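Shown below is the structure under consideration.
Only a single protein chain was left out; the remaining protein chains are all shown in position.
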Amino acid sequence: MMSSALLAIQSTNPIALTPNELWVINTFFYVIAAVGIVAALKMVTTKNVVHAALYLLVVLTVVAATYIVLGAEFAAATQVMVYIGAVMVLLLFGVMLTRAKIGDDGDLDYDSKWIGGLSAVSMFAVMGYSLWEAFGTDELPADMAVQRTGQVANSIFSQYIVPFEALSMLLLAALIGAVVVARRD
Amino acid sequence: MGGHPFLADGVDFGDVILAVVLALVALVLTLVMTMLMVWFERKVVGRLQNRIGPNVAGPFGLLQTMADGMKLLFKEDLIPAKADKVLFVLAPFLAVVPAFLTFTVVPIAGDFSNGGSGSSTLPGFLGSREFLWQVADVPIGILFFLAMSSLAVYGIVLAGYGSGSKYPLISSVRATAQAISYEAALGLSLAAVFLVSGALSTNQIVLNQVAEGYGGFNFTRWNVVTTGLIPFIVFLIAATAELNRPPFDLVEAEQELVGGFHTEYSSFRFALFFLAEFMNTVTMGGIIVTLFFGGPSGPQLLPLGAFMGFIWFFLKLMVFLFIFVWFRATLPRVRYDQLMDLGWKVLIPISLAWLLMLGGLQLVRSGDLSFVDSTSADLVIVIALGLAIGLLGYAMLNAAIRTSRSERLAEEGLKLIAPKSQDSESLAGHQTGTTQGGH
Partner (left out) sequence: MMSLFAQVPVSTPEIQWFYLAPILILALGGVLLITLTSVAPVMRGRHISALFTVATGVLALAFLPFIAARLDGLVDPVAGQGGRPAVDLVSSALVVDHFTLWVSGLISVAVILVAVMLDGYLEREGFESPEWYALLLISASGGVILASAEDLIVTFLGLEILSIAVYVLAALHLRRSESQEAGFKYFILGALSSAIFLYGIAMVYGATGSTTLTGVAGSMTGRNAAGLSPAVDSSLVMVGIALMLIGFGFKVSAFPLHIWTPDVYQGSPTPIVGFMTSAVKVAAFGGMMRVFLVGFGGTFASDWRVLVLFMAGFTILFGSFLAIVQTNIKRTMAFSSIAHAGFMLVGLYAAASPVAIGDTGKRAVLFYLLAYTFMSIGTFAVISIVGKKGDGNHSIEAYRGLAKREPLLAMAFTVLLFGQVGAPFTAGFFAKFRVIAAAAQVERTEAYILAGVAMLGAAVGAYLYLRVVVAMFLDVQESPSTEMADSADETLALVEVRALEVPPATLAVVLLAAVVTLVLGIFPDIGSGALAEAALALVR
């Protein structure tokens, strides 16, 4: 088992999935998708800020798990490290420094929330419909190739070098902005 | 594990059984090691403080941890009235699970001598399977470790928030800031290891540190040497901070925060936090051994096969566990500003500069970068360039810090001399602005 694993690390050849394996992957996907949907709904309906943040955390974890299902392991690890490990921690940090109130928070309700709900539902309907129409009958390819981290690294530093560098400018702008806005005058 | 991350090459029942057995073995091993670690820490700290340490329960007091654990289990389980009950209950588990999961990628045994890949084969009647002495050799290996260590902070954060009490809350705010600050340094020092090994999988990283000949033992191949010591030192410091161990234990500074994030916890839940903390220490030691000191590789002094690897791993691990305890016994706790300064102004810049230089060296070795004809001269040039750039960066950082400090002082001085003259004017302007604003 392991010697073949060692070989597989180097090879990027797609490995055919048997129907049995597809079934396992599909089931796994349905389970995490259900978890994600429930968590997303709870996130917008809960009346506690910290709970909302934690439900968001679950949604982000589900996204990471979906990346694993799709064979994008680097994206999954990055999702966990960046979103779960940094972004959400900072979000909780901010909440705790400002209004870490135990229990429900009435202020979180918003009178015209139905407008938001309506636009969310209609957007979901439109996008869902077009996605369903385009990919509704597609199946997971039987010869799925896994994106190894090395490949990701290679394409970042060759084909996608401009986005990579542009992103650093973006972060620089955000960094300067954060420091300047947060600084007391 | 090739092909699809989950399933490839036909996973059968035997593979599942093997995985479960490996996981169980690892779990038991971590628990035992954690138990011993608690004893070890108390014993060594005791000695370093001219005390004897635990010596009553069992031989040399070895069973002291067990006794403490039993006592904790039988204590009353309290949930404070103001607590957020779900989070309060959830938090200890969130602390323990990542601690254990990290351990699954650490190779703890295996025969790496004489070209061995560290894998062993099960006896024929069990199906002649090959396996590695680690629960999983995930291809993203060390990234998995980073991901788990970033998850570990949630246990503390939620414990602090869920307790509904002020000291735990302060503690968890501190924990968050500390974790975020040191994770960057941790990741950057890891990047140096990736760069040299060219792999993320822990098995590959260990294999890369094994030399041919010398019975597989040549410490110049260890990453601590090939990455030039600095990443190791940065990693060790950042790891200590990630573990919230002294001298970076501001999270549970008893003098200020009662007990830190677990002030409100008792009984089994408290025991879980305690367990997580020490399990993390053991795991971090294992990660350091794997990344920088060749993991379980070493010469077969005794013909023990894979078990010899475990002996090497254990011996190396002991050194780092001792270092962690040594830190605790000798170093005073840092101040909060010192903590932040060390992380942001020292560790991160140093790791960045070092990574740049290692990258340059790697380019020279692969022949993509060349100034003169000879490779060794090129290496010297790159090292000199790297040091020069590093020094320049350091000088600029210092200049920037000095400039901003003097500016801040000047500004504060100004405010002391002429209070508010400027502010009242701008306030007036602001008022006119609001009164005349249209719709």
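When the chains are written out, they are named A and B in that same order, and each has its own residue count from 1.
As a working rule, a residue touches a chain if its C-beta (ideal position, glycine included) is under 8 Å from a C-beta of that chain, and two chains touch if they have at least 3 such contacts.
Fair warning: this is a prediction, and the values are worked out from it, not measured in the lab.
Engineer: From the touch rule at the top of the page, work out which displayed chains the omitted chain touches.
Structural biologist: The omitted chain makes contact with A, B across the full complex.
Engineer: Just to verify: which one of B:Q49, B:T220, B:S374 or B:S404 makes contact with the chain not shown?
Structural biologist: B:S404
Engineer: Of the residues in chain A, which ones touch the absent chain?
Structural biologist: 9-10, 126-127, 129-131, 133-135, 148-151, 153-154, 157-163, 166-167, 169-170, 172-174, 176-177, 180-181, 183, 185
Engineer: Could I get the residues of chain B that touch the absent chain, sorted low to high?
Structural biologist: Considering the whole complex, chain B reaches the absent chain at 197-199, 204, 207-208, 366, 396, 399-400, 403-404, 406-407, 422-434, 436-439.
What we mean here is this: only the chains that are shown with their structure count from here on.
Engineer: Let me have the rounded angstrom distance from the C-alpha centre of chain A over to the C-alpha centre of chain B, please.
Structural biologist: A distance of 24 Å separates the two centres.
Engineer: Any idea which chain A residues touch chain B in the complex?
Structural biologist: Residues in contact with chain B: 1-9, 11, 14-15, 17-18, 21, 24-25, 28, 48, 50, 54, 57, 68-69, 71, 73-74, 76-78, 80-81, 84-86, 89-90, 92-93, 96-97, 100, 102-103, 144, 146, 148-149.
Engineer: Provide the residue numbers of chain B that touch chain A in the complex, in ascending order.
Structural biologist: 1-11, 15, 18, 82-84, 87, 117, 119, 129-132, 137-140, 143-144, 146-147, 149-151, 153-154, 157-158, 160-161, 164, 169, 172-173, 176-177, 179-180, 183, 187, 200-201, 203-204
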